[in-house]
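Only one protein chain is missing from this complex, and each of the others stays in its spot.
Order as written gives the chain letters A and B; numbering starts at 1 within each chain.
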Amino acid sequence: MSTDARLSGLGSRWGAVPAGALPPPRAKVLAAKGALAEAVGGRVSFSDFDRLSYARDLWPLALLWIRQGKVPPPPDAIVWPGTEDEVARVVRVARDKRLALIPYGAGSGVCGGAWAIHGGVTLDLKRFDSIGPVDEARRCVDVGAGVMGETLERKLNFSGWTLGHFPSSIYCSSVGGWIAARSAGQLSSRYGKIEDMVLSLRAVLGTGEQLITPERPFSGPDLAPLLIGSEGTLCAFTGARLRVFPLPEGRVFHGFEFASVEEGLEAIRLVFREGLRPAVVRLYDPFDTAFVGKGGKARHAPVTPPSLRSAMERSFLPMMLRQVTKQTLGRPKVMNQLQRVFRKSRLILMFEGEAKRAEADDRAATMLCRKLGGDDLGEAPGRAWLARRYDVSYRMSRLIDAGTFADTMEIAAPWERVHEVYERVHAAASPYAFVLCHFSHAYADGCSLYFSFVGSGGDEQEIEQRYHQLWRAALAAAVSAGGNVSHHHGVGLLKAQALQDALGDGRHALAALKALFDPDGVMNPGKLGLSS
Amino acid sequence: MSDALLRHAPAYTTCAYCPKMCRFACPVAEAAPSESLSTWGKMVAGHLVQTQQRPLDEDAARALHACTGCMRCSTFCKHENQVGPALFAARGATVEAGLQPRGAATTLATFTQSQNPFGRELATLVAARRALGPVKFQLFPGCSALVKAPALVDDVLEVARRFGAPMGVARVSSRCCGYPLYAAGAHDAFREHAAAMADAMSHVPELTVLDPGCALTFLKVYPAFGVKLQTRVHTLVEVLADHLPHAPATPPLDEVVGYHDACHLGRGLGQYDQPRALLHRAVRQVTEGASVRREGGCAGGGGLLPRTMPDVAVEVARRQAAEVTPSPDVAVVTACPTSRRMFERAGKKSYDLVTLLRRWTEGT
Partner (left out) sequence: MSSLADALGPVARDTADGGVLLAPGDERALANALHVLADQGARLNRDATLSRERLTEVGPVEPRSMTLEVGAGVVLQRLDDRLRTFGLTVGPLSPSAMQLTLGDFLEGPFAGLRAIPGGRLEPLCTRLVAVLADGRRLETSEAPRSAAGPDLSALVLGGHGRLGVVTRARVRCFPLPEADVRATYSLPSPAAFVTAFTRAVAEGAWPWRVHVDPRSGRVVAEVRLAGSAGAVERDRDLFGRCVDEAGGRPSGDAEREGPVAVSHESTWPAVQASLEAGRALQLFRLSLGTVVARGDVDGLRLDEPTAWSSLGGRLLALDPRGVLGGAP
């Protein structure tokens, strides 16, 4: 069956439930209450309010439901283990009673990975919150899986180190979640994705076994890459030894404007071919360049009481937006065609590290960009980006409040295919949503594409329908043009079928791993397309 | 639905749709790591109540009370959501529904009986420290200091004298500012109390307030409830920092201390430099945490958390103490009696800034 056909059931398969009338916890989970409580020293909850809090992650589909007073199906219970033994005990209870276990980091996943589609027990790992001292000689740190990203980064910075991992969700995601979903930060081109930072993992398998993966060098296959990205379907991560870097001594920013996206992409390709590793590389497509990507002034700190601007944004803007969206985002194709009048494409580069090296690398990149006709915009766009680099994540509230849907799709492709993937996804998504794209996370052999979609419709039903149509069309176009299914958001439920299709025969290998590490299928059933 | 809930409706909704962008910042959610107690979880509770999607239940009520009002989340909220006030407003609904957590309910009962949260007669405590002669500054210590740390009030009076800013405890200090009513969600009672207090204060042109919680209540919460004060209110650290040039030229104590920015003093009133100016004169070395000033952590004492979730409150304090001090034997210093008490409850050596200033000026 094609991705397209399989995804068509997406909306209805996991029915939303009214926030005000949750189904009661399943009898078999209630029956395990005593055993669960014993496993985690009493830290278990069956309360409706807690079940509501854990019913969703940040898959935007849930936001459409929230707007209608509904939520995804909630877990029956939540447990908060604090030791590996406790996790192992919970796994044993789950195996014994055949309960689904859903590992939960901070719930910032955007693909439904933490949804409890079969009910069961959500396993919140945030009590694994230790941050060890930095081992300066070996440049690493031992961290609990439940540590929040920003907390870790601040702690490291305080002693002169950095992890170098800055996902836009750094304020709201956990180390375990990063590892589980193969996260990438904004500076990945220099520091790597999370899998590059992991030296060793601590995990409890679906068998209940506790393990620590060996650090290089060791003989035989490496278990870590088989667990990283498993999104809770094979194990629960409890901690990791992560590589750290000294805080950069210098930073150099440079912006360029190219006549077209193609030229901008070529510049990135040549920069990486030259062996340069900018910490930041972001190329905005023409519309993003024309409006969104323009480097304005960094916003000031929040003020108390709320400023006039904030008050405007609260009441006036949503009302305006609601009016405008009907006219514009309700007819995205027209909007998308209009954007074709824009051609220019803006690139932001940032080099950091040893100051002289960063400057030398910047000079080399500048020469390449100029040779390709890039207009030198100096350092302002880069600095402005840095100052506002997480701001975009706050926009979700406004967009949802304005009656739209909004989502992002991040995929990667080898250089031969990047532009075609861009064009094909753009065209496929155009009838359903307004489309923006930027290119970041570059490599010598390819690059990731990050699409933003905003759409609307006549009513909630139409909006949800369009949302699903959009994803079907965009994913199918991406894969058929030579892109992959995900570069860093993971798979969850949203891309489960697309992954299974993309794996081809390899899906049996994934299933075999599942059977090996989670023989009773209790770990996060249904995610990655793996059934219970 | 109450006007208060309606007023905060946009804030609740914004949070309900937000990708929890302040998730890491909430000290309560760090100490009691449940999504339900995260800023987002608590504001969603407000959203559900305000939109009447769910009847309030005990767990949602508990969540609405699981906030110290520290406003650290707001520092990281680009929407400038005023989470503390929004959650405190929603506590009104818990009072109406009779679902207040026990600690909040008992506080309210005590307050109703004795007009302060300790059930103590404050007038005698005040009388003992009234100035005998004329003084430059009228001091409002706050009932917390009067009841729980009377020696601290003596420290204030002594330090003020040595700084050339003699103080006496104001008679009006025998009344509580009313913060416990506000934090417990008894908003009508709070408004009434505030109006009466403003009236009682009307003959005091200027008041120096020791407890930043009281100062915040006078300066920010009263106006939000439509109560105007005739009195000019200053914090103690403001006054002392102003008089620092008149302080004795004693060398700093040969000590290392960690500094905790009390939330109501810092984020609440924007006073970051004054306590530091005082502290840096008084000791050789001051350490701070990875997050400071507007972004600094919380000691768990606000919002009645020590009464509604005592263990969580102490855990908040324990974490913050560890954050601001490089090792367990280094003491925490703060300019807030409530924060200091929390550190003490967390088993951490701690001083109030004024106590340290006294030791410094006395060279002990």
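Heads up, the rule we're going with is that contacts are C-beta pairs under 8 Å (C-beta built on N, C-alpha and C of every residue); 3 or more make two chains touch, one makes a residue touch a chain.
Quick caveat, the model's predicted, so the values are computed rather than measured.
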Contact list for the unshown chain, restricted to visible chains: A
Absent-chain contact - pick from A:15, A:132, A:225 or A:378: A:225
Residue of A:252, A:463 or A:485 in touch with the missing chain, whole complex considered: A:485
Identified contact with the non-displayed chain, of A:139, A:154 or A:389: A:139
Chain A residues that touch the omitted chain in the full complex: 137-139, 181-184, 190, 192-193, 195-196, 199, 211, 213-231, 234, 243, 245, 269, 273-277, 353-354, 356-357, 360-361, 364, 411-416, 441, 443-448, 482-491, 495, 499, 502-506, 508-510, 512-513, 516, 528
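By definition in this document, only the chains that are shown with their structure count from here on.
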Averaged-CA centre spacing for the pair chain B and chain A, given as whole angstrom: 37
Chain B residues within the chain A interface of the complex: 10, 13-25, 30, 33-36, 38, 41, 44-45, 48, 51, 53-55, 57, 59-60, 63, 71, 74-80, 82, 220, 224, 267-268, 289-291, 294
In the complex with chain B, residue positions of chain A that touch it: 18-20, 45, 47-50, 52-54, 58, 63, 66-67, 69, 78, 80, 104, 106-108, 124, 126-127, 129, 146, 148-151, 154-155, 157-158, 169, 171-172, 299, 301-307, 310, 313-315, 390-391, 393-394, 396-398, 400-401
